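One chain of protein is taken out of this complex; the other chains stay put.
First chain written, first letter: the chains are A and B, and each begins at residue 1.
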Amino acid sequence: MEASEILKQCNDVWELRHEYAKDWKRRTGGKVVGYMCTYAPEEVLYAADILPIRILGGHEAPSLATPHMFDMWCPFSRDCLNQGLKGKYNDYLDGIMETNACLHMRQAFGAWTIHVPTPWNYWFVMPNAVRSPRAKTFLAGELAEFKKAIEEWTGKTITDKDVDRGIDIMNTNRRLMKQVYEFRKEDNPPITGTEAMTMVWASQLMDKREHNDLLKQLLEALPDRKLDRNTGVRLMIVGSENDDRPFMEMVEDVLEGTFVIDEHCTGSRYFWNEVVPEKDRLQAIANRYCDRVPCPNKDWGMEDCTRTRFPHILQLAQDYGVQGAILIQQKFCDPHELDIPSLRRYLEDNGIPCYFLEFEVTVPLGQFRIRVEAFLEQIRAEELFV
Amino acid sequence: MIVAGIDVGGKNVHAIIAKNGTILAKAEAPSGIKKAEAAEQLYEEVLKQAGLKREDVARVVATGSSGQRVTFADGVIPDAAADARGVIKLIPSARTVIDVGAEEGRAIKVSPEGKVLDFAINEKCAAGTGTFVDTMARALEMPVEEMAKLSLQSTRSIPMNAQCAVFGESEVVSLIHQKMPKHDIARAVHDAIAGRISSVARIVGLEDDIVMVGGVAKNVGFVESLRRDIGAGVKVPDDPEYIGALGAAAAAAAGVLEEKVEAKVVEKEVVEEGEA
Partner (left out) sequence: MAKYKTKGLDCWGRAKELRMKYYQDYKEAHDRGALRWEGGAWTFDALPQALEGEVHSLTEEPYGASVGANPEVQVRYQEAAEGKWGCARDLCAYLRNYWGSIVLDEYFFGGKWPKADFIFQNHICCAHAKWLQVAAELEGGDVPFFCFDVGAGAYDKIGERQINYVVEQLYDGIEFLERATGRKVSDEKLIQNVQNTYRSACYWAKTCELNQAIPAPLDEKTMFSLYVLGTLEKSTSAIADFYEKELYPEVKDRVANKIAAVGDEQCRVLGDTQPPWGFLSIFRYLEKYGVVSIASLYTFSLIGWWEIDEQGKIVPYPTLEEQGITIKDRDQALRLLAEGELKGKLMWAPFYGAKYKNDIVTKIAKQWKCDAAILHLNRGCEGTAQHQMELKIALQNMKLPVMTFEGNMADEREFDEARTKRFMDLFLTETLGLKKVAD
């Protein structure tokens, strides 16, 4: 299959996510559980033959959500709740889970469990002190309880072999996506930022075994793929959740820029780190979630004020030849708002110019175009005088 | 008994004189910056229209965001209370009132007696007010009435940012540059504000009959968008912008006034504010 066709399938899953999930249920007879934060341990869900899908917004004004979450909560979280209240998940979602994520998503989950008729729900206590060894022990215990709760719900015991399978499915998916990302290091990447994002969105919305099949085919197709476009300015996009396709397309199709790498939770931050297998499988999974690139609300230390995410972002920028970074943030998003002033300084001190944009359920493309265009001009002008 | 109701809002003043439940005269004028003066002048005008003098009027009740400025009023009632009373007078089956004026959008749950059971306001945001509509009409370079009628021609829904009037205006400009047909943009504007208002109304719950009042109720495009959004019928009385004044007049007739009370509380030691 050609790369374009594969990527179109990914896009179809993103656009028609509910139809995909319903079809999956029909084919497999399995349960579907929605998660609201990428700290949800999907390995355990796959071990139980459950399909984990990420709850994402619909990019519509969340008018049904207002009686449940007033307007100062992030539009993405309200949009997610709105989708639930609109009944988009009623036909097929068997369960929904949340972790110690940001306060905005916690609220969406809280309202969902009261008003949306999803039969099963679970709060997974993901520790925040991820750099402390205590967190790893605690998390392994949480995973054991979670596994037990799933077993009680499904009536099926999860064996070590099942967990191995779950780990393998997730690790394979992470590894393959990272391999696709390697192509973005090229001078003229054979895959655009929009396409790469679409690939990750599909990962979060479909059976990863099926996604892995697509990825393997994509990896075969990419070496020969030549895109009829100028790479232009090599950009990085960093920040909170992003599935704003029109924005990505605007920058890449209209403005001669290419997002060669990203760092957000619908991007690389989701899949960058694998589980390192150990005899104690749950401990291995716990270690991965503690050691992964953290969400800002977990990116703090036990001894000093440093962050682990910043050097990682800089490394990505250097590895991918980034000329500029666009820092995006869902309006009112606390975790990223807390980091952005420091991140901006850090990147700029290390030679990566930054531009900040605030996202909503829909974005004012006209205004953003002018601003991003100016940013790209600034980068091009600087390059001219280097 | 002859009574008067004066509604002093952010943009306009409305006045009604009524006798035994029948409207004798009504008038409206811009409220401007000098709201007390505007209210005074309009009262004179409506008296003249009714062929009456001040002493003919037994009681005057004011309402509106600047109701307190009406120095000649015998009392003031909150604007949402005036809405509730005014709507029940005209449509006794009303249970949800949606009032969208120039600077505030609100939803009110009313009892059969016209009492305010619950209310929700579109706070700190122009995106749910008449000002939003005016701004977007300016961006489309047409009068509001024209934009409203034009929107009815659209059969297409374009999602538009409705959380922020500034972003919203930006999006309209973008849509114009994308050569989107104006009737579709006009509908998108009305859908956006309707979504905003319906989300406020859902806070109090949507119970039939749902009645829309205030200046924006005259906007046929908005009313259609709101009907579509809430999936239910919305009634709009004649002269919806006069409902506040009508309710104030009804309150005057019922003898509902702010009572002045002698202080009864024992003086307390003044404590330092703001200790936390």
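By our rule, contacts are C-beta pairs under 8 Å (C-beta built on N, C-alpha and C of every residue); 3 or more make two chains touch, one makes a residue touch a chain.
Predicted model, so just to flag it, every value in this text is computed and none were measured.
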Option from B:I121, B:L152, B:I176 or B:A232 whose C-beta touches the chain left out: B:I121
Option from B:V3, B:A18, B:L47 or B:A81 whose C-beta touches the chain left out: B:A81
Residue in contact with the excluded chain [from A:M72, A:V276 or A:I370]: A:M72
In subunit A, positions touching the absent partner: 66-70, 72-73, 100, 102-104, 106-107, 109-111, 113-114, 123, 125, 127-129, 132, 134-135, 137-138, 141, 296-297, 300-305, 307, 329, 331-332, 334-335, 337-342, 344
Residue ranges of subunit B at the interface with the undisplayed chain: 65, 77-81, 84, 115-121, 123-124, 203, 258-266, 268-269, 271-276
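One rule holds for everything that comes next: only the chains that are shown with their structure count from here on.
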Whole-Å gap separating subunit A and subunit B, where each centre is the average of the chain's CA atoms: 44
Sites on subunit A touched by subunit B in the complex: 59-67, 71, 75, 331, 360-367, 369
Residues of subunit B that touch subunit A when the two form their complex: 125, 159-164, 167, 170-171, 173-174, 177, 192, 195-196, 198-200, 202-203, 229
